[in-house]
Each structure stands twice: as C-alpha cells, then as structure tokens.
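One protein chain omitted, others in place.
Here is chain A:
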C-alpha cells in the first residue's frame, strides 16, 4: 500500500538530493523496485549508485512532469501496434517540452530526459519524449534527419549502396 504522505529522497549523479512524495515515484518502475527490493534506509534512493546516471537539472524536469501526471492510471496502458500514433501528445506535455527543447539546445535536454525516463522506467514520460523526437524526424530524408540530429554519416559510400540494395524491395 502506498501512503500519499510517504516521501522518497533521490540523490542525483552530481550529488544533489531531492525529496519527493511517493505519489510521484510510484510512476517510476525503477524507484518502486528500489524501495521494495533493496529496502533502502529512510527511503533514500541514490540514483547514481545503481547505474542510473541522472543529473540534477534532468531530475527536476522529470519531477515536474511527474507532478503534473501524478494521477495518471497505473500500470501505464500498453498500446497495440494499430493504436500507436505520435500525434496524440497532450497539450500540457507539448508546452512542457517547448519550454526547454529550444533550437540552441539541439535536443541535448530531450535526449537526457529520454535516457532518464528509460533508466527510471517511467513509461508515460518515455513514450511522450520518444514521440516528440519521432515527430521531428518523421517524413524527413536521410540528410534532413542527420541535420536535425547533428549526426554525421559513419558509413562508407559502398556500405550505403549495399544497404540501399538490400532494401530495394521496400521502394515500391
């Protein structure tokens, strides 16, 4: 049973610690597992000690999102392949991302939040941030995708030709 007043202290990779309500952390599969399995003292969960490298700034964003979504249904509803769509991000979430996902930032924060959501096992946040990134590259050419994501091609021309040949049946 989860008591709404129960609080959990999270310690980040850069040494800061944040205390949050258990009502928020119940959405993180990782923190819940840490609390129940590891029987950590005073419900203090050191995120860095268990290979979860989340810095203070990212954790603040995660907590902001969790606070808004504290009453979301659990477990997070799994979508079937047909139901999967990237254009159903709630308005609050869109505004939340727009605040920090600026052009200058070049998705650095977005990647950090995706990684944190993945490591902390927060399915709703992971889903939403992955959709955000998918929307950025959907329908784009290979060059446009590299441009948006600041990626350089690490294939040789021959390898690219090989992959194109392999996927030739997908063209029609």
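As a convention for this text, a residue touches a chain if its C-beta (ideal position, glycine included) is under 8 Å from a C-beta of that chain, and two chains touch if they have at least 3 such contacts; residues count from 1.
The rule we apply is simple: contacts and distances are computed from a predicted model.
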| item | value |
| --- | --- |
| Complex member absent from the view - protein name from UniProt, among "RNA polymerase II transcription factor B subunit 4", "E3 ubiquitin ligase complex SCF subunit sconC", "F-box domain-containing protein" or "Large ribosomal subunit protein mL44" | "F-box domain-containing protein" |
| Contact footprint on chain A, counting only the chain that is left out | 81, 84-86, 106-108, 111-112, 114-115, 118, 126-127, 130-131, 133-135, 137-142, 145-146, 149-155, 160, 163-164, 166-170, 172 |
